[in-house]
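All protein chains but one are shown in place.
Each chain carries a letter (A and B) given by its place in the written order, and its residues are counted from 1.
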Amino acid sequence: MAKDKKNEAANSSTEGENQIELRETAGLSQGQLIRRKFFRHKPAVASLIALIFIGIFVFSASGIHLGTEKAPITVQGWWKYTITDIPDSTFCKDSVGCPTWSHPFGQDPIGRDYFALVMRGAEQSIMVMLVVGLIGGILGTIIGAVSGYFRGWVDAILMRFTDFIITIPSIIIGAVIGFKFGNLGVVALAIYLGLFSWTGLARLVRGEFLSLREREFVDAARVAGASHTRIIFKHILPNAMGVIIVSVTLMLAGAILLETALSYIGFGVQAPDVSLGSLISDYQDSFTVSPWLFYWPGVLIIGIALCVNFIGDGLRDAFDPRQRRQISRKELLKATFRTPTNDSKSK
Amino acid sequence: MLAYIARRIGIVLLILFGSSYIVYNLEAFSGDPLAELRTSSAKNRDFLIAQMTRELHLDVPPPIRYFDWLRGVLGVLTGHADLGKTRDGLLVVNEISAAIPVTIRLVLGATILAIVLGITVGVITAIRQYSRLDYTMTFISFLMFSLPIFWVAVLLKQYMAIEFNNFLGSGQITVPWMIGAAILIGISVAGIISGSRRRVWFIFGGAFVSTVILLWLVNVTDWLLKPGLGIVGVGLLTAGISVGIAAIVVGMENRRVVLASLTVAIATVALYFPINALWSAKHLSFLALIAPMLLLVVLAIVAAVAFTKVDRGSAIRTTVITSVFASLLLLIDRMMNTWSGYIHSDGIDLRPIPTYGTVSVRLSSDNFWINLMDGFVHVLLPTIALTLISFAGYVRYSRGSLLEVMNMDYIRTARAKGLSERVVIVRHALRNAMIPLTTLMAFDFAGVIGGAIITESVFGWHGMGTLFRSAISSQDLNLLMGVFAITSFMAVMANLVADLLYSALDPRIRVSK
Partner (left out) sequence: MQAKRTLRSVAILAAGLLATSTATGLVASSANAAAKSTVIINETTAMTSLNSGTPDTNLVTNSDIGYLTSAGFWYYDNKPNLVRNTKFGTFKIAKNVKNDFEVTYTVNKGQVWSDGVAITGVDLLLSHILNSSAYSKKAGLGDPSGDTAPAFTSGGYGGVYDNHIKSVSLSKDKMSVTLKYDSFQPDWQISGPGPSPVHALELLADGKTALPTPAAGAAATAKFLSDFNAGLKGPNARLAKIGAIWSTGYNIQDINASTNPLLLVSNGGFIVQSAIKNTSVTLVRNPKYTSGPALSKTNPLNKVIFSFVTDGAPAAQALGNGEIDVYDGQPDTATYQQLKQLGGVTVETGTTMTYEHVDLRVGNSALQTDANAADYNGPFADSHGQKARDLRKAFLLALPRQSIVNKEVSQAYDPNNQADATVMNSNFLLPGQTGYKSVVAGSGVSVYTAGTQAERTAAALKLVQKWYPSAADGSNTVAINMLFKNNARRIGENLLIAAEEAKAGFKVSTVGNAAWSSKLDDPNYDVAMFAWAPQVVSQTGNNANYQSDGGNNHYGWNDSALDTVLHSLEAPLTDAQITAKYLAADKIIMAKAWTLPLYQWPSVAAYSSSLKNVKPSPLIPNMVWNYWEWHF
């Protein structure tokens, strides 16, 4: 008997899936739907938790540092060393500054505590990531959306402005800022990176809008008398969310790497402040001798970027209105057993 | 249309004028070109400063000096572009024309590889959404995307060059390595293929055992020192590929096309020895290199025409793709046979994988294959590094794009018509899913010329990226502007091309008038 049931369940699986979905989505707002879908995406939820943990850990350990060198705004963290403390170096067999109990990540060649450096580096990198993502994401979406929706001269002007920004290498702006104004702190750096990083997103969003605005549901909304703002934000944007989220999460992870690259060339976060990127680039050649100097920042960069990408993946799936979630065999069986009426109907 | 393009190009020139003026002045004010001389202790320092000032016209304020530079650039209209001199007295034009081929060699291959691999993986993961394969590839691609390139470069050099070369001294894989590799391969194969727990274990075991056997064979035959596929290897692989391609493009039920494709494989085997003899000539001409490949392509077309009567287009497509793969296999086999000679040649001495540079400075050989191999091993590590970090974007975008398309009404219609899943994906979904990717590709190809600043410098390639970096760090204004002029021109042109492609591929989008 039980065996027969199983077979039946398999036969009616498609219908079962629809049933589950319909029942689950009944009476929920779009926001609730998205949230539910997102929380079903296990890697995304795990990443979100991990990222929040990393964030809290890093910021509480290192404290909060804003402002410029001349006018710093600082909240101390719980870790006993700061990045400008120079405790005595620990000597080990072949190297100096290897990890010990009091310096869990080791010490850099002049004795600075590497845990403090890595925490500050991670703090700066996360800051860069968030600011760049925020500025780049908003600018890119709005410019792309307006340009793709209105077309014509608005599009022409905005896209030529985009071209203009694309041609200016952000490194040169970094060099000018570094030379003329000295160290303005990490926020200023992140803002200017953000101001130059929206171009790709804008073009993608514009492409989406160009194609979506021709669709029937937009026509329907227009006929129904919806305003431009309403059509853009309520009708088209949710449909373009997939592309935007994929692009913004790649941009977020890319921002960390961009800052890393800038540090490598010498235009990133300015010493004595550090970022994860400047740490790796400073100690890239010491990985055979003092591998801890090389691996820790790299592992953190990878960890943060991975989390961001998985969260983006989960969000993308959640925002996709047509996307159907995967329904596991277990759920399907459960559903089948719980709804015998459906079974009988299907016969 | 033409009027539109002309107008766009006109605007592009205006944009370039504006941005170059801004960049020129920003850069001129962002540093001191005389910095090095100021702290020099040379007795004739003031004299040298005066000389540099004279040579670079530093006494002219930058906003005006720009027009001097612009006049030189506009010389391109009369065929005599003058981009000025670098700080070291070299002509910027020469520096750039020397750097461009280097950069293209480095970045083009990696870009193509990233696009092909990325889209393939993206499509497969989209088709098998939420499978174990999907999760595995998603994880791997995100991981790759998160890697800082110079971090990867250092590791690649250490383990794929230095350690590999050390290992090649013996050429024998030790037992712990064998087991380690087998476990790794077992896990990844089992991770890719989904199924019940028992089946996963079975697959893991199979992959483990076959890896061990394979590595043991490699040891026994000294394959790492003397690799090669041989006629049998080439034959079997070509046959497999020909069937596989036929299955994807037209489907296995189309027997005639499968036969035509197999014919190409048989022709490849038949031509194996003649082609190798031709390729072993002392002075290999380019024609002699290409001729066998062209012959195979011609044979492929003939076979397709001979075997099929209807739908010849897709038959020809199948056999031609097969013949291209067959040519590649022949080439790979020939390269494998070169390996032994290469690693033993003077100046290589069993340390074939280099960590930097474009050519081996000690190698002196006039053998075409040896030099080809030399170029290949030098481009190997930087290409791996670049591909690793840039393919993730393609995986994500193509996966997302295909998933979106697969939910479209016309796909449902196609399925409802009873078309096979293969036809639905290959003929209906894929093409539409690729449209949004054209923008990305246009930009990436435009970026090829700009080089890869960090990759080039860690691998010691003297391309555009290195020029750009050294121009910025040494305040070399003319050099910087030379690089800028070319890269920014490519970027705005890519934009234009992307726009045109977009409207050509998607009939619903009109070029804005």
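We take it that a residue touches a chain if its C-beta (ideal position, glycine included) is under 8 Å from a C-beta of that chain, and two chains touch if they have at least 3 such contacts.
All values derive from a computational prediction rather than experimental measurement.
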Quick one: which of B:61, B:240 or B:313 touches the chain that's been left out?
B:240
Missing-chain contact among B:7, B:255 or B:344 belongs to B:344
Touching the absent chain in the whole complex: find that residue among B:307, B:459, B:489 or B:502.
B:459
On chain A, the omitted chain is touched by residues 69, 84-86, 89, 94-96, 109-112, 178-179, 182-183, 266, 270-272, 282-286, 288-290
Those residues of chain B which, in the complete complex, touch the missing chain:
31-32, 34-36, 38-39, 41-48, 50-52, 54-55, 87-90, 98-99, 102, 154, 157-158, 161-162, 165, 189, 193, 195, 199, 202-203, 206-207, 210, 213-214, 217-218, 220-223, 226-233, 236-237, 240, 337, 340-341, 344-347, 349, 351, 353-362, 457-460, 462, 466, 470
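In this text, only the chains that are shown with their structure count from here on.
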Residue numbers of chain A touching chain B in their complex, please.
43, 151-152, 155-156, 159-160, 162-164, 166-169, 171-173, 175-176, 178-180, 200, 203-204, 207-208, 210-211, 214, 242-243, 246, 250, 253, 257, 260-261, 264-266, 277, 280-281, 284-285, 287-288, 294, 298, 301-302, 304-306, 309-310, 313, 316, 320, 322-323, 326
So in the complex, which bits of chain B are touching chain A?
11-12, 15-16, 18-20, 22-23, 26-27, 29-31, 129-130, 135, 138-139, 142-143, 145-151, 154-155, 158, 392-393, 396-397, 400, 403-404, 407, 436, 439, 443, 453-454, 468-469, 472-473, 480, 484, 487-488, 491-492, 495, 498-499, 502, 506, 508-509, 512
